[in-house]
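A single protein chain has been omitted from the complex, and every remaining protein chain is retained in its original position.
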Amino acid sequence: MTHYQTLLKVSTTGKSFHNITTKLAAIVTESGVETGLCTLFLRHTSASLVIQENADPDVLVDLANFMDKLVPESAKYIHDAEGADDMPGHIRTVLTSTCESIPINRGHLVLGTWQGIYVWEHRQHSHVRELVVHISG
Amino acid sequence: MTHYQTLLKVSTTGKSFHNITTKLAAIVTESGVETGLCTLFLRHTSASLVIQENADPDVLVDLANFMDKLVPESAKYIHDAEGADDMPGHIRTVLTSTCESIPINRGHLVLGTWQGIYVWEHRQHSHVRELVVHISG
Partner (left out) sequence: MTHYQTLLKVSTTGKSFHNITTKLAAIVTESGVETGLCTLFLRHTSASLVIQENADPDVLVDLANFMDKLVPESAKYIHDAEGADDMPGHIRTVLTSTCESIPINRGHLVLGTWQGIYVWEHRQHSHVRELVVHISG
(Lines give C-alpha, C1' and ligand atoms only; values in the text may rest on other atoms or scores of the structure.)
Protein backbone atom coordinates (compact mmCIF):
# COMPACT_ATOMS: atom_id res chain seq x y z
CA MET A 1 0.00 0.00 0.00
CA THR A 2 1.33 3.35 -1.08
CA HIS A 3 0.04 6.83 -0.36
CA TYR A 4 1.74 9.22 -2.76
CA GLN A 5 1.03 12.94 -2.67
CA THR A 6 2.22 15.89 -4.66
CA LEU A 7 1.22 19.51 -5.16
CA LEU A 8 0.59 20.76 -8.69
CA LYS A 9 0.61 24.53 -9.18
CA VAL A 10 -1.46 25.76 -12.11
CA SER A 11 -0.93 29.34 -13.33
CA THR A 12 -4.19 30.60 -14.75
CA THR A 13 -4.71 33.51 -17.12
CA GLY A 14 -8.02 34.90 -15.95
CA LYS A 15 -11.28 33.15 -16.84
CA SER A 16 -10.07 30.05 -18.70
CA PHE A 17 -9.69 26.28 -18.82
CA HIS A 18 -6.30 24.65 -18.19
CA ASN A 19 -5.83 21.09 -19.41
CA ILE A 20 -3.80 19.23 -16.79
CA THR A 21 -4.27 15.69 -18.16
CA THR A 22 -0.70 15.23 -19.40
CA LYS A 23 0.79 16.54 -16.16
CA LEU A 24 -1.39 14.18 -14.14
CA ALA A 25 -0.40 11.22 -16.31
CA ALA A 26 3.25 12.01 -15.57
CA ILE A 27 2.55 12.14 -11.82
CA VAL A 28 0.79 8.77 -11.98
CA THR A 29 3.82 7.28 -13.75
CA GLU A 30 6.13 8.87 -11.18
CA SER A 31 4.12 7.28 -8.34
CA GLY A 32 4.81 3.81 -9.69
CA VAL A 33 1.24 2.76 -8.85
CA GLU A 34 -0.18 0.10 -11.20
CA THR A 35 -3.64 -0.40 -9.67
CA GLY A 36 -5.04 2.33 -7.47
CA LEU A 37 -6.94 5.56 -7.11
CA CYS A 38 -5.93 9.11 -8.00
CA THR A 39 -7.79 11.89 -6.17
CA LEU A 40 -7.50 15.54 -7.16
CA PHE A 41 -8.34 18.28 -4.70
CA LEU A 42 -8.34 21.97 -5.61
CA ARG A 43 -7.59 24.23 -2.64
CA HIS A 44 -9.78 27.14 -3.82
CA THR A 45 -13.37 28.40 -3.77
CA SER A 46 -13.49 30.35 -7.05
CA ALA A 47 -11.85 27.85 -9.39
CA SER A 48 -12.97 24.29 -10.01
CA LEU A 49 -12.30 20.96 -11.72
CA VAL A 50 -14.11 19.61 -14.77
CA ILE A 51 -13.67 16.42 -16.72
CA GLN A 52 -14.80 17.21 -20.24
CA GLU A 53 -14.29 16.68 -23.94
CA ASN A 54 -10.68 17.08 -25.03
CA ALA A 55 -11.29 17.18 -28.79
CA ASP A 56 -13.29 20.19 -29.97
CA PRO A 57 -12.28 23.36 -28.05
CA ASP A 58 -15.70 24.84 -28.87
CA VAL A 59 -17.16 22.59 -26.16
CA LEU A 60 -15.29 24.63 -23.55
CA VAL A 61 -16.42 27.90 -25.16
CA ASP A 62 -20.07 26.80 -25.04
CA LEU A 63 -19.60 25.65 -21.45
CA ALA A 64 -18.16 29.03 -20.45
CA ASN A 65 -20.94 30.88 -22.29
CA PHE A 66 -23.58 28.78 -20.56
CA MET A 67 -22.10 29.46 -17.12
CA ASP A 68 -21.71 33.20 -17.85
CA LYS A 69 -25.43 33.32 -18.54
CA LEU A 70 -26.51 31.02 -15.69
CA VAL A 71 -24.45 32.85 -13.05
CA PRO A 72 -24.09 36.39 -14.42
CA GLU A 73 -21.43 38.76 -13.13
CA SER A 74 -23.90 41.59 -13.72
CA ALA A 75 -26.35 40.26 -11.10
CA LYS A 76 -26.62 41.83 -7.67
CA TYR A 77 -24.79 39.94 -4.89
CA ILE A 78 -24.41 40.93 -1.22
CA HIS A 79 -20.79 39.70 -1.23
CA ASP A 80 -19.34 42.14 -3.78
CA ALA A 81 -16.31 43.65 -2.01
CA GLU A 82 -13.85 41.46 -3.92
CA GLY A 83 -15.17 42.35 -7.37
CA ALA A 84 -18.11 41.46 -9.60
CA ASP A 85 -16.48 38.17 -10.63
CA ASP A 86 -15.93 36.83 -7.10
CA MET A 87 -19.37 35.71 -5.97
CA PRO A 88 -20.21 34.23 -9.41
CA GLY A 89 -16.89 32.34 -9.09
CA HIS A 90 -18.01 30.86 -5.78
CA ILE A 91 -21.37 29.79 -7.20
CA ARG A 92 -19.78 28.29 -10.34
CA THR A 93 -17.42 26.32 -8.10
CA VAL A 94 -20.34 24.88 -6.14
CA LEU A 95 -22.13 23.88 -9.37
CA THR A 96 -19.03 22.06 -10.67
CA SER A 97 -16.39 20.19 -8.58
CA THR A 98 -13.62 20.77 -6.07
CA CYS A 99 -12.44 17.14 -6.14
CA GLU A 100 -12.41 14.24 -8.60
CA SER A 101 -11.32 10.62 -8.13
CA ILE A 102 -10.05 8.59 -11.07
CA PRO A 103 -9.02 4.93 -10.80
CA ILE A 104 -5.59 3.85 -12.07
CA ASN A 105 -5.33 0.63 -14.07
CA ARG A 106 -2.07 -0.81 -15.45
CA GLY A 107 -0.31 2.39 -14.46
CA HIS A 108 -2.72 4.72 -16.29
CA LEU A 109 -5.72 6.84 -15.36
CA VAL A 110 -8.84 5.09 -16.71
CA LEU A 111 -10.05 8.18 -18.57
CA GLY A 112 -12.30 7.66 -21.56
CA THR A 113 -11.02 8.50 -25.03
CA TRP A 114 -12.68 11.91 -25.03
CA GLN A 115 -12.06 12.90 -21.42
CA GLY A 116 -9.61 15.60 -20.41
CA ILE A 117 -9.17 17.05 -16.92
CA TYR A 118 -9.28 20.83 -16.60
CA VAL A 119 -8.80 23.47 -13.92
CA TRP A 120 -11.49 26.06 -14.58
CA GLU A 121 -10.51 29.55 -13.42
CA HIS A 122 -13.58 31.65 -12.61
CA ARG A 123 -11.81 34.91 -11.70
CA GLN A 124 -10.90 37.60 -14.22
CA HIS A 125 -7.31 37.96 -13.01
CA SER A 126 -4.47 35.46 -13.17
CA HIS A 127 -3.96 33.18 -10.15
CA VAL A 128 -1.67 30.37 -9.10
CA ARG A 129 -4.05 27.53 -8.18
CA GLU A 130 -2.89 24.68 -5.97
CA LEU A 131 -4.04 21.17 -6.73
CA VAL A 132 -3.23 18.34 -4.34
CA VAL A 133 -2.79 15.03 -6.17
CA HIS A 134 -3.26 12.01 -3.93
CA ILE A 135 -2.54 8.51 -5.23
CA SER A 136 -3.19 5.34 -3.26
CA GLY A 137 -2.15 1.97 -4.63
CA MET B 1 -5.00 -3.86 1.62
CA THR B 2 -6.91 -4.75 -1.51
CA HIS B 3 -7.43 -2.79 -4.69
CA TYR B 4 -10.24 -4.42 -6.63
CA GLN B 5 -11.36 -3.09 -10.01
CA THR B 6 -14.00 -4.07 -12.47
CA LEU B 7 -15.68 -2.55 -15.50
CA LEU B 8 -19.46 -2.32 -15.58
CA LYS B 9 -21.06 -1.78 -18.97
CA VAL B 10 -24.43 -0.04 -18.90
CA SER B 11 -26.60 -0.15 -22.03
CA THR B 12 -28.69 2.99 -22.14
CA THR B 13 -31.87 3.60 -24.11
CA GLY B 14 -31.53 7.24 -25.04
CA LYS B 15 -32.21 9.98 -22.46
CA SER B 16 -32.89 7.97 -19.31
CA PHE B 17 -31.81 6.95 -15.81
CA HIS B 18 -30.38 3.49 -15.16
CA ASN B 19 -30.42 2.23 -11.58
CA ILE B 20 -27.15 0.37 -10.99
CA THR B 21 -27.43 0.01 -7.19
CA THR B 22 -28.09 -3.74 -7.17
CA LYS B 23 -25.26 -4.45 -9.61
CA LEU B 24 -22.85 -2.40 -7.49
CA ALA B 25 -23.91 -4.21 -4.32
CA ALA B 26 -23.06 -7.50 -6.03
CA ILE B 27 -19.63 -6.20 -7.05
CA VAL B 28 -18.94 -5.09 -3.47
CA THR B 29 -19.85 -8.57 -2.21
CA GLU B 30 -17.66 -10.12 -4.91
CA SER B 31 -14.69 -7.98 -3.78
CA GLY B 32 -14.86 -9.46 -0.29
CA VAL B 33 -14.10 -6.03 1.21
CA GLU B 34 -15.68 -5.49 4.63
CA THR B 35 -14.45 -1.95 5.42
CA GLY B 36 -13.34 0.22 2.55
CA LEU B 37 -14.17 2.68 -0.18
CA CYS B 38 -15.98 2.16 -3.48
CA THR B 39 -15.29 4.73 -6.19
CA LEU B 40 -17.31 4.92 -9.41
CA PHE B 41 -15.89 6.59 -12.49
CA LEU B 42 -17.86 7.08 -15.70
CA ARG B 43 -15.67 7.22 -18.80
CA HIS B 44 -17.90 9.64 -20.73
CA THR B 45 -18.61 13.35 -21.19
CA SER B 46 -22.31 13.26 -22.08
CA ALA B 47 -23.60 10.86 -19.43
CA SER B 48 -23.23 11.24 -15.68
CA LEU B 49 -23.76 9.76 -12.24
CA VAL B 50 -26.43 10.77 -9.76
CA ILE B 51 -27.27 9.49 -6.31
CA GLN B 52 -30.98 10.15 -5.84
CA GLU B 53 -34.27 8.94 -4.43
CA ASN B 54 -35.03 5.33 -5.26
CA ALA B 55 -38.69 5.33 -4.20
CA ASP B 56 -40.92 7.59 -6.28
CA PRO B 57 -39.96 7.45 -9.98
CA ASP B 58 -41.54 10.90 -10.43
CA VAL B 59 -38.46 12.38 -8.77
CA LEU B 60 -36.40 11.34 -11.79
CA VAL B 61 -39.03 12.73 -14.17
CA ASP B 62 -38.98 16.11 -12.40
CA LEU B 63 -35.19 16.04 -12.42
CA ALA B 64 -35.10 15.38 -16.16
CA ASN B 65 -37.70 18.09 -16.80
CA PHE B 66 -35.71 20.59 -14.76
CA MET B 67 -32.51 19.82 -16.66
CA ASP B 68 -34.28 19.97 -20.05
CA LYS B 69 -35.36 23.49 -19.19
CA LEU B 70 -32.08 24.61 -17.59
CA VAL B 71 -29.92 23.35 -20.47
CA PRO B 72 -32.23 23.38 -23.49
CA GLU B 73 -31.45 21.41 -26.62
CA SER B 74 -33.13 24.20 -28.60
CA ALA B 75 -30.50 26.78 -27.57
CA LYS B 76 -27.74 27.86 -29.93
CA TYR B 77 -24.36 26.23 -29.31
CA ILE B 78 -21.15 26.62 -31.31
CA HIS B 79 -20.40 22.91 -30.93
CA ASP B 80 -23.39 21.48 -32.81
CA ALA B 81 -21.87 19.08 -35.35
CA GLU B 82 -22.75 16.01 -33.30
CA GLY B 83 -26.43 16.88 -32.89
CA ALA B 84 -28.59 19.21 -30.82
CA ASP B 85 -28.40 16.90 -27.79
CA ASP B 86 -24.59 16.71 -27.63
CA MET B 87 -23.55 20.06 -26.16
CA PRO B 88 -26.44 20.06 -23.65
CA GLY B 89 -25.22 16.57 -22.67
CA HIS B 90 -21.73 17.94 -21.95
CA ILE B 91 -23.12 20.81 -19.84
CA ARG B 92 -25.47 18.48 -17.92
CA THR B 93 -22.52 16.22 -17.17
CA VAL B 94 -20.53 19.14 -15.75
CA LEU B 95 -23.48 20.18 -13.55
CA THR B 96 -23.82 16.64 -12.14
CA SER B 97 -20.99 14.11 -11.52
CA THR B 98 -18.50 11.92 -13.32
CA CYS B 99 -17.34 10.16 -10.15
CA GLU B 100 -18.80 9.24 -6.77
CA SER B 101 -17.14 7.63 -3.72
CA ILE B 102 -19.18 5.57 -1.28
CA PRO B 103 -17.70 3.99 1.86
CA ILE B 104 -18.21 0.27 2.51
CA ASN B 105 -19.11 -0.87 6.02
CA ARG B 106 -19.63 -4.51 7.08
CA GLY B 107 -19.48 -5.51 3.42
CA HIS B 108 -22.16 -3.06 2.26
CA LEU B 109 -22.25 0.38 0.64
CA VAL B 110 -23.32 2.87 3.30
CA LEU B 111 -26.15 4.27 1.16
CA GLY B 112 -29.06 5.90 2.96
CA THR B 113 -32.47 4.22 2.85
CA TRP B 114 -33.69 6.40 0.00
CA GLN B 115 -30.50 6.55 -2.04
CA GLY B 116 -30.10 4.82 -5.38
CA ILE B 117 -27.18 5.19 -7.79
CA TYR B 118 -28.02 6.00 -11.39
CA VAL B 119 -26.24 6.42 -14.70
CA TRP B 120 -27.94 9.37 -16.41
CA GLU B 121 -27.80 9.19 -20.19
CA HIS B 122 -27.99 12.66 -21.74
CA ARG B 123 -27.91 11.65 -25.42
CA GLN B 124 -31.02 10.80 -27.44
CA HIS B 125 -29.60 7.58 -28.86
CA SER B 126 -28.68 4.35 -27.06
CA HIS B 127 -25.11 3.98 -25.87
CA VAL B 128 -23.01 1.45 -24.01
CA ARG B 129 -21.53 3.42 -21.11
CA GLU B 130 -18.44 2.18 -19.29
CA LEU B 131 -18.24 2.59 -15.53
CA VAL B 132 -15.03 1.70 -13.71
CA VAL B 133 -15.71 0.42 -10.19
CA HIS B 134 -12.72 0.71 -7.87
CA ILE B 135 -12.82 -0.79 -4.40
CA SER B 136 -10.06 -0.39 -1.82
CA GLY B 137 -10.25 -2.18 1.49
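We just call them A and B in the order they show up, numbering each chain from 1.
What we mean here is this: a contact is a pair of C-beta atoms (placed from the backbone, for glycine too) under 8 Å apart; a residue touches a chain by one contact, two chains touch by 3 or more.
Not measured: the values here are computed from a predicted model.
Of the options B:E30, B:D62 or B:D80, the residue whose C-beta touches the omitted chain is B:D62.
Listed by residue number, the positions of chain B touching the unshown chain are 1, 35-37, 50-53, 56, 58-59, 61-63, 65-66, 70, 95-97, 100-103, 105, 110-115, 136-137.
Take chain A: the residues that touch the chain left off the picture are 1, 3, 5, 37, 39, 41, 43-45, 70-71, 77-79, 81, 87, 90-91, 93-95, 97-99, 101, 130, 132, 134, 136.
The working rule: only the chains that are shown with their structure count from here on.
In whole angstrom, the spacing between the mean C-alpha positions of chain A and chain B is 20.
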